[in-house]
Every structure is written in structure tokens, then in C-alpha cells.
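A single protein chain has been omitted; all remaining protein chains appear in their positions.
Now for subunit A:
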Amino acid sequence: MTELLQIKAVTKRFGGLVAVNNVSFAVREREILSVIGPNGAGKSTLFKLISSFLNPTSGEVLFRGERISGLAPHIVARKGVVRTFQETTIFKGMTVRDNVIIAHHLRSNASLAGFYLGTNTARRDEDEFGRSADEIIDFLDLGAQRHEIASTLPHGHLRALGIAIGLATNPTVLLLDEPFAGMNHDETVRAVEMVRGVRKRGVTVLLVEHDMPAVMNISDRIVVLNFGVKIAEGTPKEIQENEKVIEAYLGAEDETIGF
């Protein structure tokens, strides 16, 4: 399998604090890879480094062999590496459908001037975006909420909308920031199915997550961070049996690790 994303010896310092320390791993095409770790392990920082919302102090992130570290986030998104956000980052004042339509922006063929003048290309884009948005909305079971203002949606639907926005950009790699956080059991089960569905569409998924049972259930491979250092990498089974991982989580209830 080809390695789509390569994280190469990435380090991020904030003053004296080393949030991510010399972390390397690769994300293979069409896999679901999870990054886990106790609180403060540097997961979120790593996530921002990969999506280029932060620049590494040293090391680099490669996408298809090309360096993406240091590029503006919107350029990284255009290349096909798109992130979703922790919690409920959406366009609150727009309808669900408008949220998804606007997220098609980087697929547009028309220029801004073209959109202003309403050229044929722009009109074709608009039609295409509308169709594609409706398809994604149905795919994520948001059909009934299509015309609701996003800020009025309940938690679970917001998460789905976040993923819909990510999918609308037609990503090669979708980075999901804690997609199961704050969900009850049923919601998590549904969300896991949703993420599987995303992979079925041919999208590679990299997710950062706390929810151990969900991670064990969904991931092809797992990378474990502790205090900014990668301590393990492997299949869910390998991770469950890894001494270092068990040690890192020592003190936590067995159940929360999913053993």
C-alpha cells in the first residue's frame, strides 16, 4: 500500500514545553489510522501540525512525497488533506445545506469574478455543488435537517455536519478531531458507521480520539502518544497487548482503555 502521508521526525516546541517530540509514522492509502494518548499527550498539536494550522519546530509532513509543512491551511486543503474540528465548528448562521454547499468551494472551476457575473461555468458549478451537497447530506442522514439553521441542530447532527463539510471538499485524507467526543453509546455506534462509510467512499481517515472502545473497533492501525513521544504503533490487538501503552494508561480504569 502506498503511504499517503508521512510524518517525519516532527517536533513542536512551545517555549520550554515540547508538545510533540520527534514523532514519525505514515498513513497508508484508504486506511483508518487513529492517534490516541492520555490527556496532554500532544494529540491535538500533532493534528494541527499535519493540517498545517501549526508549523513544526523541526521535522516535516509529506503528502504524496511533497512537503506540506509551512503551507497555508487552505493550500493544504486544496491538495486534499482536510481537517474537521473538535466540538462544533460549523457555519452557525447558515442552513445545513448552505454549510455543505459552501464547503464545495475548492472544487469550483469558476473564478470569483465568474461567480459575480454568473457565467455558465459558475452556474454549472452551483448546480453541481447543490447536487453533491444533497448526496452527502443524504449519505450522512441529515436529510430531515437540510433546511435547518445549523446552530439549532442537536449534538450528534452537528458532528455529522462537520464530517459533511469535510467530505464536501472531496478530500484524499480526512483528519477527524475527536469525532466521538461527548457522544453516548448509540450516537457513537452511529458515528463509527459514518466514519466507516467515509472510508468506503475512498477517503483515507486519520483520527484523533479519546474513546477507546470506538477506536479499537474502527481502526486499522493505531499510533499511541504519551508526553509528546510516540510509544507504540500497530493494529488494535498489538496495541492492547503493548506493555508501554498499558503503563501509560496506568491509573485509568481498565474499562476506559477498552480491555
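In this section, contacts are C-beta pairs under 8 Å (C-beta built on N, C-alpha and C of every residue); 3 or more make two chains touch, one makes a residue touch a chain; residues count from 1.
Rule of thumb we're sticking to: contacts and distances are computed from a predicted model.
Visitor: Given the options "Branched-chain amino acid transport system permease protein", "Pyruvate dehydrogenase E1 component beta subunit", "Heme exporter protein B" or "Oxidoreductase", which would UniProt use as the protein name of the unshown chain?
Guide: "Branched-chain amino acid transport system permease protein"
Visitor: Looking at the full complex, which residue from A:A103, A:A133, A:V173 or A:L207 touches the chain that isn't shown here?
Guide: Considering all chains, including the one not shown, the answer is A:A103.
Visitor: Sort through A:A122, A:I136, A:A160 or A:V245 and give me the one touching the missing partner chain.
Guide: Here the residue in touch with the unshown chain is A:A122.
Visitor: Among A:S34, A:S69 or A:T169, which residue is in touch with the absent chain?
Guide: Among A:S34, A:S69 or A:T169, only A:T169 touches the chain that is not shown.
Visitor: Touching the missing chain, which residues of subunit A?
Guide: 51, 53, 72-74, 77-78, 82-85, 89-94, 98, 101-103, 105-106, 108, 112, 115-116, 118, 122, 126, 165-166, 168-169
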